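Removed from the display is one protein chain of the complex; every other protein chain stays in position.
Labels run A, B and C following the written order; every chain starts at residue 1.
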Amino acid sequence: MIKAGIIGATGYAGNELVRLLMGHREVEICWYGSKSYTGETYAGIYRNMSGIVEDVCKDDNLAALADEADVIFTATPQGFLAGLLTEEILARTKVVDLSADYRIRDVGVYEEWYKIKHKSPGLIGEAVYGLCEINREKIRGTRLVANPGCYTTCSILTAYPLVKEGLVDPGTLIIDAKSGTSGAGRGAKVGNLFCEVNENIKAYGVTDHRHTPEIEEQLGYAAGRAVTVNFTPHLVPMNRGILVTEYASLVRKPDGNLPSAEEIAAVYDQYYGKERFVRVLGDGVCPETRWVEGSNYVDIGFKTDARTGRVILMGALDNLVKGAAGQAVQNMNLLFGFDEAEGIGAAPLFP
Amino acid sequence: MIKAGIIGATGYAGNELVRLLMGHREVEICWYGSKSYTGETYAGIYRNMSGIVEDVCKDDNLAALADEADVIFTATPQGFLAGLLTEEILARTKVVDLSADYRIRDVGVYEEWYKIKHKSPGLIGEAVYGLCEINREKIRGTRLVANPGCYTTCSILTAYPLVKEGLVDPGTLIIDAKSGTSGAGRGAKVGNLFCEVNENIKAYGVTDHRHTPEIEEQLGYAAGRAVTVNFTPHLVPMNRGILVTEYASLVRKPDGNLPSAEEIAAVYDQYYGKERFVRVLGDGVCPETRWVEGSNYVDIGFKTDARTGRVILMGALDNLVKGAAGQAVQNMNLLFGFDEAEGIGAAPLFP
Amino acid sequence: MIKAGIIGATGYAGNELVRLLMGHREVEICWYGSKSYTGETYAGIYRNMSGIVEDVCKDDNLAALADEADVIFTATPQGFLAGLLTEEILARTKVVDLSADYRIRDVGVYEEWYKIKHKSPGLIGEAVYGLCEINREKIRGTRLVANPGCYTTCSILTAYPLVKEGLVDPGTLIIDAKSGTSGAGRGAKVGNLFCEVNENIKAYGVTDHRHTPEIEEQLGYAAGRAVTVNFTPHLVPMNRGILVTEYASLVRKPDGNLPSAEEIAAVYDQYYGKERFVRVLGDGVCPETRWVEGSNYVDIGFKTDARTGRVILMGALDNLVKGAAGQAVQNMNLLFGFDEAEGIGAAPLFP
Partner (left out) sequence: MIKAGIIGATGYAGNELVRLLMGHREVEICWYGSKSYTGETYAGIYRNMSGIVEDVCKDDNLAALADEADVIFTATPQGFLAGLLTEEILARTKVVDLSADYRIRDVGVYEEWYKIKHKSPGLIGEAVYGLCEINREKIRGTRLVANPGCYTTCSILTAYPLVKEGLVDPGTLIIDAKSGTSGAGRGAKVGNLFCEVNENIKAYGVTDHRHTPEIEEQLGYAAGRAVTVNFTPHLVPMNRGILVTEYASLVRKPDGNLPSAEEIAAVYDQYYGKERFVRVLGDGVCPETRWVEGSNYVDIGFKTDARTGRVILMGALDNLVKGAAGQAVQNMNLLFGFDEAEGIGAAPLFP
């Protein structure tokens, strides 16, 4: 039994971490950190936890927590962890960071997209990008996991095998993403009120959403060269779920033909055939967010189009689970040698 | 490890049973029975179960299933089980019936409200009404559990202690209930289309909803005399959840005073203080369906009104869990001596 | 062509006023008053008005506006208008107040329920309660209309004829109300975020909601004596719409029989048969909010219950139209002798 602390336990991702860890056999939570609700009972803020969590919220004192916890989850605003994390803290505990602070290798890119000065660039090199299906072995050996963003996890996992194997031209990649509203967080903003989101769909962050460089960096590793993409997120009137629809031109084979659906399926199978949490659907079957809700699964589908020479890739996940807290737990499981699915193996909830 | 069969596995309650039993350590499902989808893969119908359930749907042959299963769940239309169940089947297996066939003691009342002839009235006497918090001991000893309805579970548990202890006049009881749309089932009807339900609220079954006599019978046992109530269900544009708002006149104490909030809280505590799945909230705190979603919890609150001499009781549960599949699993756990919370102990999912 | 000014034009009710007045042939808006957005273009805040409204928001200077406008609508917080309104302003313009400041005759009751000191109690006597179907003639002759609340309009119109004609015992009246979320306003509060409201239903303001005394006062006039009711509002995950479900004991006739459905229908017909905006549905037909959305209609239905001796009354309206802005326009039409339906005669929008 290890001890876990959460900084940022009263955001939506924090609450999801609590939910998942309550069902984890190897972990107990020792610290519910919250800047806004210090001193209040956790179950008074999240009444789903009434009768389940008895604790009172503590502050966000990372150094103090490092003395108590075997692992710290930070579900905090950009820049928070970078401003506090030190070599000394990492010597005492492991950290899974749900913010973007250590996701991007090039500190200049981080600072440009996030409009913020990075306070601990020296630690970026140590962080491992926590996309378990891609970096499993590296994650096992690190002290600092940069847990990927929700859009990013979905976008990368959907395209990765085809980019890596050269079946698509990464320079043509366009990612049109749709997200439920929990991704916008629990801040009290007019734009996130029920009446503003309900019966509406809109794009936002067009051409400049912060998840773009994260996607480009990881797909660049797959392509073996720099990749530039258009990434367009949309806000959908639902609580949970991300769907990405990706467009890319297929690369003709030496014989001049386009890759067939069977060949694409075979590549996906090669990468994900043994993955517990990636379900590749048959040719032409479209993923839907409802089929992954509440679970750590990513569903992937595709359809080739001979008319345009493109392939349309689709991926769906629950932004709070595989897109945040679930993947964080999966990373923790890897860090401590637990069964990778412990605590996150539940079947999706429908309807 | 026992074997469970489900007849009606492709309705919403059936799918919820599958979801919960997938996480149960003592049960494996041996039969996914479906009249409409016999021969099709279960995961092709409910794609949340893709990669989790490999089975093909079987038919609804109860007698054949009784040879294989230690327990049978029937999530079937009214009259189905009553037309097939026999003493001989019950000699071979246990049955948890999610339909109304054995919930009502008086077969005449059943036939009047359901407009259907009961085919096996001789078995009604053996059935135990499966409201675990009220009938726990009787359930342990039976072969046939009549699993309560969703509205009924919520309505009865909310009022039961106050009726039983005589704090309210059951003759004044009015139950105004609100339900998510999964309660209407998966049948293809215009009235349940997205555009008909969304952005709408309506009452239905006013004065004659079939759950009325079930509530009256059980609260009648509590009151020690016949009880007649108004029960009015409403359809709410959400997937899951039932909220009941109940109104009743408080009975003055011998000293002429109305019972206080403390006295009411004490009665609730006496009945539910040790119950795992009933959470009684503080005086004036209103239950909300979001705080129980996906879980087997019932949240109960109340508020007294000196101006009118009434108390307003409120209860919330997830209609597919505590209102159907979760309670069915809880009953199965009692039948077989498992931990009562096994498979249904997950924390609610929010948002 | 008269000139209208709006104080509080950037709330939901204010925007609905703008929408309706844009389609009104006898009115032009001369003042878009907004405390929060003074100096910004109105269409920049409410982009539905892009290309329709060119104006910039002004402040909330009531006295200055009184010099320009023939009628002022105030869609402002409680206490605002009471703190500014004077005899002198009323000598220059007419006022339709969408707040509660002049709705309640007894200033003590107002101050008790609203926890606020009334600053101009001397003007209460002049105000006419603007429920057009009840007070039509009085409204025509006044300078100050107290536009009823959304819950109140629906609750009172639904019960009024039966209370007035003595068919129901007003002492038994229980009103269970359900509202869409636009009724909660456009303030940035966590409780009104999409993820907090969606997939949820809850009661609030149980026993002490501020609309209670307003309902009691008006139904008291109908009953000819003081009336005390239980009024319980609920928040429903939809944008618009209010549904009330009301329970009352029927009063037996001299012959000992309960009033029949025909007799109840006849009473409704007597009061509303010629009303343009009240649609009484047949016996047992349940009103639904979707059938009145975007319109000024109130739909009313009822069902008698011989088993309990009660009648269940149901009423539905759009809280922003008949429950706020539409009724305000209807009142303005009466004040100025326009066709009562001018600007508010559009058919409901479905789906």
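FYI, contacts are C-beta pairs under 8 Å (C-beta built on N, C-alpha and C of every residue); 3 or more make two chains touch, one makes a residue touch a chain.
As the structure is a prediction and not an experimental result, all values here were calculated from the model.
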**Asked** Of A:Pro121, A:Gly185, A:Gly220 or A:Pro351, which sits in contact with the chain we cannot see?
**Response** A:Pro351
**Prompt:** Which one, A:Asp70, A:Glu165, A:Glu288 or A:Glu342, makes contact with the chain that was left out?
**Reply:** A:Glu288
**Request:** Identify the residue among A:Ile215, A:Val298 or A:Met314 that touches the chain left out of the display.
**Result:** A:Met314
**Request:** Can you list, in ascending order, the subunit A residues touching the missing chain?
**Result:** 174, 176, 178, 180, 195-196, 198-204, 206-207, 228-230, 232, 234, 236-241, 243, 245, 247, 284, 286-290, 293, 303-305, 307-308, 310, 312, 314, 316, 351
**Asked** Taking the full complex into account, what residues of subunit C touch the chain not shown?
**Response** 12, 15, 18-19, 22-23, 46-52, 182, 199, 239-240, 279, 281, 288, 290-295, 297, 299, 345-351
**Fill in**
Across the whole complex, the chain not displayed is touched by subunit B residues 12, 181-182, 186, 188-190, 192-199, 237-239
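Just so we're on the same page, only the chains that are shown with their structure count from here on.
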**Asked** Among the chains in this structure, which pair is joined by the largest number of C-beta pairs in contact?
**Response** B-C
**Message:** What's the distance between the Cα centroids of subunit A and subunit C, rounded to whole Å?
**Reply:** 46
**Message:** Which positions in subunit A are in touch with at least two other chains?
**Reply:** 12, 182, 199, 239
